[in-house]
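Can you read through this structure? Questions will come right after.
A single protein chain has been removed from this complex, and every other one stays in its place.
Letters A, B and C mark the chains in the order given here, with residues in each chain numbered from 1 onward.
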Amino acid sequence: MIRLALVGYGYWGPNLARNIMANAEAELVILCERDPARLAVANSLYPGLATTRDMQDVIDDPSVAAVVIATPLATHHEFTMAALRAGKHVLVEKPMAASSAEAAEMMGEASSRNLVLLVDHTFVYTGAVRKMKELVRAEGFGQLRYYDSTRINLGLFRQDINVVWDLAVHDLSIMAYLIDAEPTAISATGHAHITGHGSNIAFLTLFFDSNVIAHVNVNWLSPVKIRRTILAGSKQTIVYDDLDIGEKIKVYHNSIDIDPSPDEVHKLLVSYRTGDLWSPKVDDTEALSRELQHFLACINGEETPLTGAQQGLNLIYLLEAADISMQQNGAPVEL
Amino acid sequence: MIRLALVGYGYWGPNLARNIMANAEAELVILCERDPARLAVANSLYPGLATTRDMQDVIDDPSVAAVVIATPLATHHEFTMAALRAGKHVLVEKPMAASSAEAAEMMGEASSRNLVLLVDHTFVYTGAVRKMKELVRAEGFGQLRYYDSTRINLGLFRQDINVVWDLAVHDLSIMAYLIDAEPTAISATGHAHITGHGSNIAFLTLFFDSNVIAHVNVNWLSPVKIRRTILAGSKQTIVYDDLDIGEKIKVYHNSIDIDPSPDEVHKLLVSYRTGDLWSPKVDDTEALSRELQHFLACINGEETPLTGAQQGLNLIYLLEAADISMQQNGAPVEL
Amino acid sequence: MIRLALVGYGYWGPNLARNIMANAEAELVILCERDPARLAVANSLYPGLATTRDMQDVIDDPSVAAVVIATPLATHHEFTMAALRAGKHVLVEKPMAASSAEAAEMMGEASSRNLVLLVDHTFVYTGAVRKMKELVRAEGFGQLRYYDSTRINLGLFRQDINVVWDLAVHDLSIMAYLIDAEPTAISATGHAHITGHGSNIAFLTLFFDSNVIAHVNVNWLSPVKIRRTILAGSKQTIVYDDLDIGEKIKVYHNSIDIDPSPDEVHKLLVSYRTGDLWSPKVDDTEALSRELQHFLACINGEETPLTGAQQGLNLIYLLEAADISMQQNGAPVEL
Partner (left out) sequence: MIRLALVGYGYWGPNLARNIMANAEAELVILCERDPARLAVANSLYPGLATTRDMQDVIDDPSVAAVVIATPLATHHEFTMAALRAGKHVLVEKPMAASSAEAAEMMGEASSRNLVLLVDHTFVYTGAVRKMKELVRAEGFGQLRYYDSTRINLGLFRQDINVVWDLAVHDLSIMAYLIDAEPTAISATGHAHITGHGSNIAFLTLFFDSNVIAHVNVNWLSPVKIRRTILAGSKQTIVYDDLDIGEKIKVYHNSIDIDPSPDEVHKLLVSYRTGDLWSPKVDDTEALSRELQHFLACINGEETPLTGAQQGLNLIYLLEAADISMQQNGAPVEL
């Protein structure tokens, strides 16, 4: 039984609390939340649970082995560093930190103390993304060609971060998991429609050395919610629609392999046609449940962090590069 | 009755032929197509129609008042110039020409001879796009914020042009019709997956002086066909799905106007929520039929070209800028 | 504060428990569940809650003012009667009882003791069905013509009841709420594919004295889940798709009123065409939360049961008639 503390009970915290409660190997020892109203909600749902508004209470509790941090981005570094220095393992919300400098320091602290520092790149733990990993690795997929994702909705207009740091972060973490190559450059464009806020609409293109290109469209001002990713290989193409409960993952078999010989150009129309479609069943275990189990296994030394500090830091580098490119209207930034 | 010739009976020509046949004010006098097999198809469908494989026969026929050109892009300039020089009006396929230099010359020739030169920017003549124009102009729409279009499919992999010249051209013509402002810069990225061909996947961002941004996602290698455009205003947002026969146009009413005052940030989540949705009926007259009627009316001096040489040339400038930006991985090109 | 007991923590019980917990005017005093495994789940989620495996503990607790019963159908009568006899109000799962005789007895007991007996016809408390009620009553709807519902899925193959008692019950309760008329006859057909079980697929037609017909298609053996109801009036038609989160309710305006004059038959094609579509926003308050609030208000004498014993009994009559008709391959049963 590993004793956990949860810090932050805002939007995401309740999901973390519920999953910790349901995990037989973890025990939620204390919950910390600064907002009295939010704290009252937690108290009513979990009458017996110790709660506090002061992070220091968590740090000072020697029985707490690990801390789960789901607070605003600006506090990730401070709270994570405090927990690590107190010898506690940490699972921190994405993005890992507000800058690569912060993230690097956090990574160093965890490493030197031999503590687990896991970043909550939730999608990597979903059945759908894991199924995609399986499919992409299989021989039938062919060579990866592109990743194109649309992640738009009329949602939480966050003040502390822009839409890239809020939504594109999901795609960047999925790409890091699925693509066996590092992007070499990034071009990003976007716009802030509301005075005093960061970009609420943004478009990222990532370049790779190989025959691969990636694109992400994120938007806080869409009246329709779309979560669709196309992952194209030379033999198969996967369409992942996170909102399609029945058919989250569809695999299209390209009917004929491409023949780029110049003489057969007139046949190209035919050779690119789609063949049969296959929609494998996707494991619908809640991602947070699987991720929490992984966190516990890492603490026990049984597994190695799939989305650890290094992955979290890599992702911050990309976000920073995207911001720079956006300020220059898409001028590419080398990575 | 205006006497027309049709040059080119490949992919698009049959649609033009059918619409000319059905127009009571036009008469199809002669059809020109170099490929004997394609010509045979035309002959069997229209037994009485005069046909030829030689463009010169069209030029030499003094009874032909206007020529409709639906040939490969490389020939647009040559055929259009020949027709204009013979004193014939011209309706030419999009894109108008292979370069802005060619397009400018064509525009000059038509202008100096006082002939109509119409470019087939088909979407401008659809009921859906015209309905959008009506909606965008109405007071209820508010200020335009963004245009975001996805136009992808597993389709005709054209050898003579890249996917921007083939598909993005539609969005650029729709934007020119709907947006009362000129783009000031463009950033484009893309990739050519098949040796010997141009980019088959591309992403364009267009910048404007006003509070507007536009984005276009075009792709020849998608297993699913998508034709969806979001046109967002400060009060309403239009979603145009060209494949949704029943609800091509949906209008979402933003429930509350945005209040960007810093104190109310916590209310932003609520204030951006969508209100009622309205899907107006769209006139389903075939676009080509309406466009052909417009062409005849322009010849008769009753109307002014909606998609004339100037519009065609403007569009070529954008395509050329996109190509330059793509070669530089998204570096913005001023317009 | 009204003190409640919850009996049954199987499929539906957890939803009831959660909503009682969240209601500020109710207090969950004790939870009764016979299955130790299910009881353990409840104990872990609500550590401080008193639990028991014996219904008598609930009956004997004088502090319990009302009992919520979510047990298998066979026990509804026994448990409800016991609670009523102990002077406790009751909210019982649908269907109210296993027979009209049982239901009538329950109604009599509640009535004679002046206790609230509410039946959990959940859909009547959804925002969507309440919005439909509002639309149907409005002048713009015209005269009601038909109700046609498809409610199919690959779901819980229940052994104690057939698919009519499990799924059609929802439509019958929605109809009772929306239609201001009583059905006069019912014709039902169906089939039991699995030995030892009741019908798993069934089709009901309800006849009315007025110009109205209703139809319900229920099925436990469909690989796709569909929840779609069409409610047609002479001027508008409502399509209610419970699975369409963004557009649960769509209202189609019939473009022209019907003119049944024999001379204009050739115009009928046009006159039945659909006009604009409108999708009103639907209140997404959880139905159980609203229903529980209603139950408390009925206990307090502030409201009258919307889905009380009479409505519950009427519905059982329909279910029994459907069973008889099904045994006779659709022969109509007068009501």
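Just so we're on the same page, a residue touches a chain if its C-beta (ideal position, glycine included) is under 8 Å from a C-beta of that chain, and two chains touch if they have at least 3 such contacts.
Small disclaimer: the values here were computed from a predicted structure and weren't measured.
Enquirer: Return the single residue from C:V92, C:I201, C:V282 or C:L296 that touches the missing chain.
Expert: C:I201
Enquirer: Pick from C:T75, C:S100 or C:S187: which residue touches the chain that isn't shown?
Expert: C:S187
Enquirer: Determine and list the chain C residues touching the chain excluded from the picture.
Expert: 145-146, 148, 150, 154-157, 159, 185, 187, 189-191, 193-197, 201, 203, 205, 207, 211-213, 215, 217, 219-224, 230, 232, 237, 239, 252, 254, 258, 260, 262, 265, 268-269, 272-274, 277, 325, 328-332
Enquirer: Identify the residues of chain A touching the omitted chain, counting contacts across the whole complex.
Expert: Those residues of chain A that touch the unshown chain are 246-247, 255, 274-281.
Enquirer: Pick out the residues on chain B that sit against the missing chain.
Expert: Touch set of chain B with respect to the missing chain: 21-22, 44-48, 224-225, 246.
Here is the rule we go by: only the chains that are shown with their structure count from here on.
Enquirer: Interface overlap for chain B and chain C, more than half of numbers shared or less than half: same or different?
Expert: Over half shared, hence same.
Enquirer: By Cα centroids, which chain is closest to the centre of the whole protein?
Expert: The most central chain, going by mean C-alpha position, is A.
Enquirer: Sort the other chains by how far their Cα centres are from that of chain C and give me the top one.
Expert: Between chain C and every other chain, the largest centroid distance is to B.
Enquirer: Just the number, please: Cα centre separation of chain A and chain B in whole Å.
Expert: The answer is 38 Å.
Enquirer: Round to the nearest whole Å and give the separation of the Cα centres of chain B and chain C.
Expert: 52
Enquirer: Multi-chain contacts in chain B: which residues touch at least two other chains?
Expert: Counting only residues that touch two or more other chains, chain B contributes 274, 277.
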